[in-house]
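Of the protein chains in this complex, one is absent; all others appear in place.
For clarity, chains are labelled A and B in written order, and residue numbers in each chain start from 1.
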Amino acid sequence: MSALWLLIIILALAATGFILGRGRAVASVGGDRRKLHSLPNYYGFNVAMLALVPALLVLAVWVVIQPIMINANVSGHIPDALYSDAGQLNLIMSDVNRVADGLGDALRQGVITAEGIHTLDPETSDLRALLGSVGVAIGSDISADILTAARLLRDQSTTGQRAMTFVVLVVASLGFLAAMRMTSGTFRARNTVEYGVKLLLIGAASLAILTTVGIVLSLIFNTISFFGMFPAADFLFGTTWSPEGRGGSEHLGILPLLWGTLYISFVALLVAVPIGLFAAIYLSEYASRTTRAFAKPLLEVLAGIPTIVYGLFALTVVGPLLVNVFGADGLGWMQGARSVMTAGLVMGIMLIPFVSSLSDDIINAVPQAMRDGSYGLGATQSETVRQVVLPAALPGIAGAVLLAASRAIGETMIVVMGAGAAARLDLNPFEAMTTVTAKIVSQLTGDSDFASPEALVAFALGMTLFVLTLGLNILALYIVRKYREQYE
Amino acid sequence: MSDANFPVGARAQSSLLALDARTKKRNAAEARFRAYGIGAIAIGLLFLMVLITSIFAKGMGAFQQTFITLNVELSEAKIDKSGTRDLEAIKKITTFGYNPLIDAALAQALTDAAIDNPFSKGKDLRKMLSSSAAADVRDFVIANPDRIGDTVEFHLLASSRVDGYLKGRVSRESLTRDKNLTPAHLDLVDAFYGAGVVSKGFNLPFITGADASESRPEQAGIGVSMLGSLYMMLVVLACALPVGVAASIYLEEFAPQNWFTDLIEVNIANLAAVPSIVFGILGLSVFIQFAHLPQSAPLVGGLVLTLMTLPTIIISTRASLKSVPPSIREAALGVGASKMQTVFHHVLPLAMPGILTGTIIGLAQALGETAPLLLIGMVGYVASNYPSGLVDGFMSPNSAMPAQIYEWAKRADPAYYERAWGGIIILLLFLMCMNIIAIILRRRFERRW
Partner (left out) sequence: MNDMTKIEKVAAMQDIKITASGVQVHYGDNHAIKDVSVNIQDKTVTAFIGPSGCGKSTFLRCLNRMNDTIDICRVSGEILLDGEDIYDKRVDPVQLRAKVGMVFQKPNPFPKSIYDNIAYGPRIHGLSRNKAELDDIVEKSLRRGAIWDEVKDRLHAPGTGLSGGQQQRLCIARAIATEPEVLLMDEPCSALDPIATAQVEELIDELRQSYCVVIVTHSMQQAARVSQKTAFFHLGNLVEYGDTDKIFTNPEDKRTESYITGRIG
């Protein structure tokens, strides 16, 4: 029985529980609702909740844990001679999984029978063709060892599935019965239900932590297995990035990618910070109410435009425009439309509203008394802004710039489309360079196998990106919070 | 105090009515500073204008398409030799079998318009048409076998080069290195255009259609990926709204001040600023590698976008919960409602408009997001089939609007660039509608306490 059907069954059980529980509560006081501790519906909800929630939890945990345990168990059965390190074992296990899935599909489509699976012999029958016919493509020929492992995996999965169905149904029924027994006129159903709802709310709030944990774990595990195949020092300090097709890359140094990332972000900030800051100053200090009501939302439109639009804008408008001026026909500094300048300029445009609205908030938080003090001494508005407001707002603005920098470093689409694909350590901003994010995309969307260092390096890149942006964000949020406390 | 000789009013003799030199200088600096501010805003708005102009200048073409109107004789001898109208037999004839019909129709059109045929082979003449033309005719025949033998008027897609010529994208010079079409074809197109055989019309198939192979940009449409986006947004709405509201209620109404609450708060603040590509990595390793959900499926895309949008929704929901005054809570608690009843019966309904506004804005953000979709395989997949049902819509591979746009941009063909910009116009229309709804909601239900 699949998890979906199981889910439907326990949902039905919960619905029944609601009706029965409610009825039982009302009956227990002879139909006089006033004698109940809580409203009748709460008794119903109590039964439904106890039938549903523990069973669902068991189901969820089981669905997650079972494949891991079976995989670990099956990989123990694969002969040591077949692999020399963890990476190869991963490759083999992904083959085993695919074969097992394929056999399942074949069985469902009636291409093969259950006994057929057990009598299959890789020596005599063409397994690849069989699996191919049900839409499962296998890269290489299937050895007897892999077939055995796949059979084992299938058998254990089936057993696990049966056990899961049984356990989940038992848990659901126990919850149902226990809740029904509890139900009587004096039972404080509302308190129980509210306690349950509160746990649910806590669970929802904890999802934020779970997401972070998920990000960190998925990055860490894959990064570790990458460092198992590729020396960490070469990755961190290598100055060349030239991945080979499948396996055997010697140069996977992150430095050129980091350089490209930082260079492009720098150009972007060079565009966004002055424009954004001056726009914020004008909007908060000078602009009339009507100008502000008109210019601020228009500027913020720039922030609402998806990055894919900016990417295409860089690729087909800004790039060719720059080539006209700086390319072979002009100054001769630029080879192609993709360059640090192209991506940086467009990213800068994207970040203008980001910088301006953050700075706007921060400048507005500077108390009016500060400005009055300055005007009272006969300072002009610009003197007040430059010598009183901006110094007072400086920490906050620094925080805003850091947040913008973190945005720029993590931006993907603009650099994928506008920056180029060649990793280079170069100073010429009209040269094509590439970034950490662009390489994450290219390494994970290429056809290299998941377990190869060429794909896994993307996780190490992701880890670098995550650590970098997280550090910037925490620093920026800390500065901004400190700044706000100063004026509260 | 030993300051009796303090120079009070040393400058006092000057008149207020005359500006001294220093004030003039300072006022000039003031004017400059103000000009910088105006300049900055002007530059920002200029960028916006350039962006919007180029979107429309480059994208509007996608909504027009060149069609060639041909009267094709569905000759029985060619496509139903048996004359039995047996569908199975008709289906056996591939698109190649239909090419002669089209060639004949084209030749007929030339004669009708009194134009000389510069080509000796039908194959060359046929290059004016999209390679999908034969399939279109075949589909029509299979759908209407009783029309075999008649002469039927077809509006067939012109090839992307012909389309580009009429839109000014392709010129005779640019064709010299192009082996698909020759300047002679363009002369024909000019003549046909005069005769009304070749015409431009509104490109409905672009909005409703499916993606096509790399060599047939004239046939590519964004309809299927629009459905993909729709299914993803349904997933985001179904997951992010309840979870986001539940989390906000807990944090705003119930959470005690302790390390656990702090941890959640810090996590939410940081997740809001984590690069979207990292969520793609998360989706790839957790949903696809680990949970074995199908690649490229809108379900997976929706889940990834849910995680990405949650912080946005939580932040705006908390703001609107916070704006409900404590007096409402006290009033409910005062008549003996439990804390939970207070929140669900009174606070939540009052905060609902704000929550919805925040959710719509979160959805708009998710709709335009591309980077995480790249990693879960929604790019590179040619979305050529409509999903066959609800489950299929969620589970089977599809593209999404921004992913489709990226896919087209990657194909590096000017005809596909035009499609990509056209897709962007549609995407921006959706975003605009969502934002307008959010603004209206906010205006309509804004409460001042």
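By our rule, contacts are C-beta pairs under 8 Å (C-beta built on N, C-alpha and C of every residue); 3 or more make two chains touch, one makes a residue touch a chain.
These numbers come from a predicted model, not from an experiment.
> Which residue among A:S225, A:S359, A:S374 or A:T469 touches the omitted chain?
With A:S225, A:S359, A:S374 or A:T469 as choices, the missing chain is touched by A:S374.
> Where does subunit B touch the missing chain, residue by residue?
Residue positions of subunit B that touch the missing chain: 1-3, 6-12, 15-20, 22-23, 26-27.
> Which parts of subunit A are in contact with the chain that was left out?
288-289, 367, 369-380, 383, 387-388, 391-392
We adopt the following convention: only the chains that are shown with their structure count from here on.
> Measure off the straight-line distance from the CA centroid of subunit A to the CA centroid of subunit B, and report it in whole Å.
21
> For a test of understanding, state which residues of subunit A touch subunit B in their complex under the given definition.
Within the complex, subunit A touches subunit B at residues 64, 67, 190, 194, 197-198, 200-209, 211-212, 214-215, 218-219, 221-222, 274-279, 281-283, 285-286, 295, 298-299, 301-302, 304-309, 311-313, 315-317, 349, 352-353, 356, 380-383, 385-386, 403, 406-407, 409-413, 416-417, 437, 440-441, 444-445, 450, 458-459, 462, 465-466, 469-470, 473-474, 477.
> Under the stated contact criterion, what part of subunit B meets subunit A in this complex?
Touching subunit A: residues 26-27, 29-30, 32-34, 36-41, 43-45, 47-48, 50-51, 54-55, 58, 242-244, 246-247, 249-251, 254-255, 263-264, 267-271, 273-279, 281-282, 284-286, 289-292, 307, 310-311, 314, 338-340, 364, 367-371, 374-375, 377, 379-380, 402, 405-406, 409, 417, 420-421, 424, 427-428, 431, 435 of subunit B.
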